[in-house]
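Report on the following structure.
Apart from one protein chain that is not included, each protein chain of the complex appears where it belongs.
The chains carry the letters A, B and C, assigned in the order they are written, with residues numbered from 1 in each.
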Amino acid sequence: MIAKLIAKRLAVSVLILLAVSVIVFAATLLLPGDPARAILGQQATPERIAALNEQMHLDQPPVVRYFLWLGGLFTGDFGLSTSANAPVAVLLGERLGNSLVLMALAALISVPVGIAVGIFSALHRGRRSDSAVTWVTLALAALPEFVIGIGLITLFATSVLKILPAVTMSPPGQPVWLIPSQLVLPTLTLALVVAPYIARMMRATMIEVLDSGYIEMARLKGVPERRVIFRHALPHAIGPVAQVVAIQLAWLAGGVVVVEFLFRFPGMGQALIDAVNYRDVAVVQAVSMIVAAVYIVVNLAADIIGIMADPKLRSAAA
Amino acid sequence: MTTAPPAAPGAAPAPGAAQPAPAGPADGADVVLRIDDLRIATTGDAEILHGISLSLRRGQLLGLVGESGSGKTTAGLACLGHFRAGLKHTGGSVTIWPRGGERIVVQELGEDALRQLRGARVAYIPQDPALSLNPAMRVGEQIREVLDVHRWGDSDAAREARVAEVLADVGLPSDRDYRRRWPHQLSGGQQQRIGIAMAFAMFPDVLILDEPTTGLDVSTQAHVLDTIRDMTRRNDVAGLYITHDLAVVAELADRVAVMLRGMLVEEGPVERVLHHPEHDYTKRLLEAVPDLAGRKAIGGDPYRDSPARIADDATAPPLLAARNIRLSYGEAQILDGIDLTLEPGECTMLLGESGSGKTTLSRCVAGLIDDYTGTVALESAQLAPSTRKRTAEQRSAIQYVFQSPFSSLNPRRTIGESLTVPLETSQRVPKARRRRVVEEALDAVRLGRSFFDRRPGDLSGGERQRAAIARALVNSPRVLVCDEVTSALDVSVQASIIGLLRRLREENGLAMLFVTHNITLARHIADNLAILNRGRIVDYGPVDDVFAHPTHAYTKALLADIPTL
Amino acid sequence: MPEPEHRRRPGAHRLSRRGLLGSGAALGSLGLLAACSNGAGGGEHFQVEGPPRKGGILRVGLTGGSAADTADAHSPVNNGDIARTVNLYDPLLMRDDDYVLRPRLATSFKPNAAATVWTATLRTGVRFSDGSPLEPEDVVYTFKRITDKKDPKVIASGLTMLDDVVKTGPHTVEFRLSEPNSVLDDQIGQYAGGIVPRGYDPKKPIGTGPFVLESFAPGESTVLKPNPHYWGKTGPFVDEVRLLSFNDDDAVINALLSSQVDAVSQIPLALVEVIGSDERMAILNSKTGRWMPFTMRVDRPPFDDVRVRQAFRLVVDRQQMIDQVLSGFGQLGNDMYGILDPAYPKDIPQRTQDIAKAKELLAAAGHGNGLKVELVTAPIQSGVVEAAQVFAQQAKAADIDVSIRRVDSTTFFGDDYLQWDFAQDFWNSRNILGQTVAGTVKDAPFNETHWDNPRFERLAAQARGELDEAKRAKLIRQGQEMLFDEGGYIIWGFANQVDAYQKYVAGMKENATGIPLGGYNFNRVWIGEVS
Partner (left out) sequence: MSTHILTSDPTGAPPRTSSKPPGVLRRVWAQSEGRVGIVLTAVVVVLAVFGPLLAAPLTGYTPYQFADRPFAHSGVFGTDNLGRSVLARFLDGGRLLLLYSVLATALGMVVGGALGMLAAYARGWLDSVIMRLNDIVLAIPQLVFALLAITVLGPKGWVLVVVIGLTHAPRIARVARSATLRVINEDYIRAAEMYSVPRWRIIGREILPNIAGPLSVEAGLRLTYSIGAIASLSFLGLGMQPPTADWGLMINENRIALSVQPWGVLLSVFAIAVLTIGTNLLADAIARATAQTTVEE
């Protein structure tokens, strides 16, 4: 049954991704500008446009083009970037790596911190430390990422302390992480955006769990408080927290755009903005699909974790 | 006993000990726990326990009875030194004399000592086992945990053996497979027995049982009660049995204490209190408890049979007739060929446990569920399954009253607005007169017109249920379907609602389908009794006939298991 | 797919002349500025006088690079492409720091009397970087490649009258024209007109420039090494030049301030003073002929009425434009282009703001109750969108309601490019006739104002056929006067090129061509020693 459940979720995910691919493809069709003309520039003679259109299957009806494109996706062929004159995969490869490093670092910091702060807050419910956490997380959760980023830049790079670089310098050809100091502020910005949500969700979940009958029962059995929290309460928070972590990770995939723009970070987000500006349709499509895929995969992972964490579903499999 | 009881810090002269002890082991060597003038208040300083004093004796069960909000659970939890969020201890003490140990004053214990007390010396059996067992832990482990945290025995094997033993004691399989089950894989009765096993695992001195059988079916309840009685005797513990059900107390307890709004109004041996109550409240309470024999006159006048019994004129179609009603969801056959008739002015009790299909059936009749097969006919007219497809007249003729008065009225709208809704859709009365009709209905349910502009939040449960009944009355129905209308209410409120329904029947000649799980109400309201079991009617006939000659094993067991005063 | 070098981002070809100034990206933030200006090294002094010192590596930070970067001699698009072209190749002629055409691979370039045939005499003893000698056939090949009908290169638009290029002797080449052109020297004296050997392969570029291509990673870095066969007398002095491509101004300035690079091209004008106040840094401020005009289509209402055009020109406070948009780094414009051209009529009185007159003209044109126009702008060059805003504000005084429509660069250079009624553009230093051919004759490839005036046309043709400089200047002046009176351009100023470099870098000179860092002439640059 558990396998069936997961299989079903997987199937739904694939369907959603397919639907997203249709929408993304259709949306990019609407972008003003003619790809062949864009590629050829002034050399756009009718014959050359026709030839290129044929090569790029632009003479085919959109439906056929969609399936050709979709087929390409499955084989890892994201098409050709019109502005970079290279396969999208080559163009995005390094940038995707940079973005992933940034996101992974942010997740690595925000998830444990968020969970720890949430638990701490729930355990100190109603006390001053809890209300302090509540205020701080509420405030941070409200702030747009660029506001947090500029705040950090002002604090650590330009005005108060001048200890960290405000922008990514990325000497050409070098991976960004070779200068770790330039990762600090972008990572911190993302972490500060994400962690409050995780903390708040963790707190809310823990409080709900701590209010439940079985926690009261465990305490009335004389179970030590540590064990109450870690053995009785925490397992029940896994599912909901996995959900919110998934949402936040998915957000990272999209939210990284603004942060990359702010810190001039050579990642996928920058590539997306450039691609939209240059009408580089293949890149826009690829980035959209990557972000959507990340969203779907992390949500799927959260669902699976939720299913695995639920003994009712888990035992039903046995 | 292998564990020493926790060293009581209160052994040294302490505030609790300094007071003149009103009673102690000296008075009766068998007193195990004594509550002295216990006071508990909310953190907002509203006192909710006004000085309770009680003693528990070894091998005896004390029934602590009271209606909801009387503070009985709060008092019970105080025996474990536990106060729920928003409550605090403001005075008095709980003292425990464990076997072979020093006296313990619960209020003087530190966090650690308290923890060692709980589950070991004082055990707690909660009301709802489904909520109190950790759904993410195997049941064996949950019992084992008690032994683990209190360091029982000297080896894992010994503890495992004890788990098996105590499981066997409560009548559950003790094999490894069973211990490895998850709570959701157990029935409600089994879950509660796990709770009992957990409580007895450490051979406690005191047992606090907080409505442990509420929510269980009559027969399951009987089994669990047997187990509790047996275990209490066998282990020679002192028990505090918290309940609202006087009949259970009569069956189980040695002594009974009655609570009212945070005060103890009466305490004494069961026999004396239940049969010769001294306090007015106890008397009223006892009067409100329905009895199977129907000798009492709960909610006012004794029940008189309605003029119309099961029709002997077979030619005239019955007022309401359900024929061969079947309904299944997937594999589950919820209703399996139900035939039921109702004559004008007649009341039929549809009795069944949770899951028997009784609510489903009553909703089929009311048109709230429309995917059944079979027919529902009002007089000669066959009714459309869905209420929306029925005519306004048909809709008006059958009115349905919901179980929970807390849910059946829109909290955002005034009583008057909610009660006008049926009139709006039936168009029976012109707009200008609607308020008057609603006010009359409010009068009829003895609420009064002043309730027209109030909201459900301002009303008590009983008042809300009256308002809900009034809503059913505004269209002058011919059949009233009452779905467990009293089960969410305290026994005294239940009595008044029963009284009201009875009067309404007499005044308006209403026919009634009274759906309930409580067989003791039968003789107080119904002419006929239909016993529903797993989607089938297993016994059907005049109440007296069914009581006197139950045909189905289920009915027989039901009648045998029902606790009585 | 077509061969890779043909694929370009939208409008690539048109962008080429814009490439000088790097990408059209908006200005970035100056994050590290304050942080690094306090850094170490500020107090050191360097020996940058006296004879050039050999050795060292010059690291140059550039913006605007992309995966489409090229080392093709004839297709430079962006800043980095130009730096590569200038240092790998030589044209026949090239403008020097003072914007004077100087011989490079041609020792002379002379027209016949009718200006229909130009003869180039090639420098002797010049070798390509592969050691082969420069021969007339290479020049013929080069211009065939440039003017290839199927794939015309950047400067081809100025060479439409070029019929044939033929070898006429061991060191001479004739350029035969279909119509007179007295300024062909200006057309071929461009960095994008570098001479390449026969069989040139842009993937393995061979040229006569001071440097050879050691390695090239598009969008990332370029390494140049001295050309062992270099014919020139100056340099190169450094052992290596590295062109490093940064994402944006921010990153490149931070790289400069943290000494990751030695020189950067084009710094935001608003920050010149701040960067200049860092004692480690030197500023290279070059007056150029670069202009960012407003373009009014003279064939479309309301600008088809000359009075409206005149009114619009009169509402502009040119000094304020230069102050607000260029932070003061610029020269006043007088609605005529080609300020560096010797023939530029400097004596025509400077037009100044005159709101009353503007209102009068508008009223006369039937817009007495004010006028509402849409100005299309795009971040095609830093300062363009800003200029639009300043203009909109200034025009308010004359009851002209300018609504600014900002589009992105791609849209701007898209199908509607050159068709906008009222828009902006930018051009680099050009001589007047060259600019005229490019933008203000009927069939000019970039006739954005749709200027179509028979008399002007005649004047331009005459000037192109006139070899006498004085006479030509007179014709040019007449044409310029027409533009001054009736033209569709509002030319409010000429922007300076401002670069920055570390003070230990020697040999940087102000250069009027608008090509950054002293025209990218890295052969004369050397690294000074700590003194």
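Methods note: a residue touches a chain if its C-beta (ideal position, glycine included) is under 8 Å from a C-beta of that chain, and two chains touch if they have at least 3 such contacts.
On a predicted model such as this, the values are computed, not experimentally measured, just so you know.
Judged over the whole assembly, touch between the missing chain and the shown ones holds for A, B, C.
Although one chain is not drawn, the whole complex shows that of C:Leu159, C:Ala270 or C:Ile491 it is C:Ala270 that touches it.
Checked against the hidden chain, the listed residues A:Val133, A:Met201, A:Ala237 or A:Ala282 yield one contact partner: A:Met201. Within the set C:Lys167, C:Arg198, C:Arg406 or C:Lys503, the residue that contacts the chain not displayed is C:Arg406. Only one residue from B:Gly119, B:Gly352, B:Pro422 or B:Pro563 touches the chain missing from this view: B:Pro422.
Mapped onto chain C, the footprint of the missing chain covers residues 26-35, 249-250, 268, 270-271, 274, 320, 323-325, 327-328, 379, 385-386, 388-390, 392-393, 396, 404-408.
Take chain A: the residues that touch the chain left off the picture are 12, 15-17, 19-20, 23-24, 27-28, 30-32, 125-126, 134-135, 138-139, 141-147, 150-151, 153-154, 157-159, 166, 197, 200-201, 204, 207-208, 211, 244, 247, 253-255, 257-258, 261-262, 272-273, 276, 284, 287-288, 291-292, 295-296.
Contact between chain B and the absent chain runs through residues 85-86, 366-368, 387-388, 390, 392, 395, 400, 402-404, 406-413, 418, 421-422, 424-426, 455-458, 471.
Definition applied: only the chains that are shown with their structure count from here on.
Judged by contacting C-beta pairs, the busier of the interfaces A-B and A-C is A-C.
Each chain gets one centre point, the mean of its Cα atoms, and the points for chain B and chain C are 90 Å apart.
In terms of their C-alpha centroids, the spacing between chain A and chain B amounts to 50 Å. Chain centres here are Cα means. That of chain A falls 42 Å from that of chain C.
The multi-chain contact residues of chain B, meaning those touching 2 or more other chains, do not exist; every residue touches at most one other chain.
Residue positions of chain C touching 2 or more other chains: there are none. On the side of chain C, the complex with chain A involves touching residues 1-2, 4, 6-14, 28-29, 31-35, 38, 65-68, 150-152, 217, 219-221, 244-248, 250-251, 254-255, 258, 260, 408-411, 414-415. Those residues of chain A that touch chain C in the complex are listed here as 32-34, 37-43, 48, 51-52, 55, 80-86, 91, 153, 157-159, 162-163, 165-173, 264, 266, 270, 277-280. Those residues of chain A lying in contact with chain B across their complex are 211-214, 216-224, 227, 231-232, 235-236, 309-312, 315.
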